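For reference, the structure I am asking about is given below.
The block that comes next holds chain A.
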Amino acid sequence: MNPVYYLYLAALLFTIGAAGVLIRRNAIVVFMCIELMLNACNLAFVTFSRMHGNLDGQIIAFFTMVVAAAEVVVGLAIIVTIFRTRHTASVDDASLMKL
Partner candidate 1 sequence: MSSVATVHSLWMTAADAPGRIPGPHIEYAQLSPTLIVLGAAVLGILVEAFLPRRSRYHTQLLLSVVALAAAFAAVIGLAAGGFGTSKAHVAAMGAIAVDGPALFLQGTILLVSLVAVFTFAERRLDPASHGKRVDSFAAQAAAVPGGKAEQEAVKAGFTTTEVFPIVLFAVGGMLVFPAANDLLTLFIALEVFSLPLYILCTLARRQRLLSQEAALKYFLLGAFSSAFLLFGIALLYGYAGTVTYAGIAEVVADGAKQIDPALAGTMGNDALLLIGAALVLMGLLFKVGAVPFHMWTPDVYQGAPTPVTGFMAAATKVAAFGALLRLLYVVLPGLRWDWRPVMWGVAIITMLAGAIVAITQTDIKRLLAYSSIAHAGFILAGVLATSEDGISSVLFYLAAYSFVTLGAFAVVTLVRDAGGEATHLSKWAGLGRRSPLVAAVFAVFLLAFAGIPLTSGFAGKFAVFKAAAQSGAGWLVVIGVLSSAIAAFFYIRVIVLMFFSEPKADGPTVAVPSPLTTTAIAIGVAVTVVLGVAPQYFLDLAGQASVFVR
Partner candidate 2 sequence: MSFPLLTATAVVPAVGAVATAALPAAKRTAAKWVALSFSLATFVLALVIAIRFTPGAKGPFQLTESHAWIADFGVRYELGVDGIAVALIALTALLIPFVILAGWHDADPLEETRPNRRWRPTQGFFALILAVEAMVVISFEATDVFLFYLFFEAMLIPMYFLIGGFGDGAGEHGEEQAATQRSYAAVKFLLYNLAGGLIMLAAVIGLYAATADQLGAGTFSLPQIVEARAAGHLHLGAGTERLLFLGFFFAFAVKAPLWPLHTWLPNAMGESTSPVAVLITAVVDKVGTFAMLRFCIQLFPEASKWATPVILILALISVLYGALLAVGQRDIKRLIAYASISHFGFIILGIFAMTSQGQGGATLYMVNHGISTAALMLVAGFLISRRGSRLIADYGGVQKVAPVLAGTFLIGGLATLSLPGLAPFVSEFLVLVGTFSRYPVIGIIASAAIVLAALYVLVLYQRTMTGPVKAEVRKMPDLRVRELVVVAPLIALLLFLGVYPKPLTDLVNPAVEHTLSVVDKQDPKPDVHVDATTGGSRPGHATHGDDAEAAK
């Protein structure tokens, strides 16, 4: 089947992720949505890699996973600290600094 569909899927996933970031309140979920966006990118990479018939895309996908993992480490650390401080993980509560 035409690999372009995978691209559409990737775009869709990316959009869903982005929408999630905008809609969800819970920091964890927001963060997961971002991960989803990253994975959408991965899908795109892999697809393109297939289309171009070279492996760059797939390699990049691996790198991306690593990065995502790293982000999880840092991100969760931050989110957890904040949760322990405020006993909530809602991103909307973190709005002391404004204007």
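Rule of thumb we're sticking to: a residue touches a chain if its C-beta (ideal position, glycine included) is under 8 Å from a C-beta of that chain, and two chains touch if they have at least 3 such contacts; residues count from 1.
Candidates were picked such that all candidates are chains of the complex that A comes from, given by their letters.
Not measured: the values here are computed from a predicted model.
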> Which of the candidates 1 or 2 touches chain A in this complex?
Replying inline: 1
>> List the residues on chain A that touch candidate 1 in their complex, please.
In response: 4, 7, 10, 14, 17-18, 21, 27, 30-31, 34, 37-38, 40-41, 44-45, 47-49, 51-52, 54-57, 59-60, 63-64, 67, 70-71, 74-75, 77-79, 81-82, 84-86, 91, 94-98
